[in-house]
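Some chains omitted; the rest stay in position.
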Amino acid sequence: MKATVYRKEHFNSAHRLNNPLWTEEKNKEVFGKCNNQNFHGHNYELIVRVTGDIDQDTGYVIDMKILSDIIKVNVLDRFDHKNLNLDTEEFLNLNPTAENIAMVIWNILRQKIEVGYELKIFLYETERNYVEYPHA
Amino acid sequence: MKATVYRKEHFNSAHRLNNPLWTEEKNKEVFGKCNNQNFHGHNYELIVRVTGDIDQDTGYVIDMKILSDIIKVNVLDRFDHKNLNLDTEEFLNLNPTAENIAMVIWNILRQKIEVGYELKIFLYETERNYVEYPHA
């Protein structure tokens, strides 16, 4: 018997959208206010979705405390109260759009969650804009 | 690399559920309070889901400001603060249930969003009743 479980966490970060290969004008035109050179920020809501068998002994797909700890150590400690552009290796050469942040988080967690589980990331940049990786 | 993005918008409309081929009694029996001849209304929450490649230059699946503008011009300007039964062409001969409104919005947006993108509509009629089109 398989089921899917979801764990919601959050982190608060500063970021800026910018393509260093483009002119300043092109960056302003494409990224608008999100290109502000001194950064802006978000309360990111992160939902980690894990699919697997329901364990007969526990009734769990995965222990949510363990899942929460994996997220905390590998994602929140890395990105919470940080500047994604300046304080992290992951976005030194990658534009920290919601799409890319979700992809980076998936890549990080995929190494930490047993391969038998299917994994998906939902990331809310605001209540009105959010992303899913891998795609639906 | 593909990802899926979601954009949430809202509009406020009046509507009434009614099948003109049925008797008044049959309509009352099936649609209950929703058949009230003087209409009632809702704050509709609309979520537009778009799946596509993450653009290497922007880190975007689609520019959310552009997506939001497409929704505004083609959906909100058409349905917001309107009576769906009386003020719109789309529901002259179609019962404005949440299912049908979602289908109509999908048909409208499908013409406006490049064919390479997959498109899905979620529409909340209330916090407790909502629909997805095309089906899950």
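By letter and in written order, the chains are A and B; residue numbering begins at 1 in each of them.
The rule is short, and it goes like this: a residue touches a chain if its C-beta (ideal position, glycine included) is under 8 Å from a C-beta of that chain, and two chains touch if they have at least 3 such contacts.
These numbers come from a predicted model, not from an experiment.
Trainee: Because only 2 copies sit in place here, please give the count for the whole complex.
Mentor: Total copies of the sequence across the whole complex: 6.
The rule we apply is simple: only the chains that are shown with their structure count from here on.
Trainee: What's the distance between the Cα centroids of chain A and chain B, rounded to whole Å?
Mentor: The answer is 29 Å.
Trainee: Contact residues on chain B for chain A in the complex?
Mentor: Residue list for chain B touching chain A: 1-9, 49, 51-52, 54, 57-61, 63-65, 118, 120.
Trainee: Inside the complex, what are the residues of chain A that reach chain B?
Mentor: Going through chain A, the ones touching chain B are 17, 19, 21-22, 30-32, 94-100, 102-103, 127-136.
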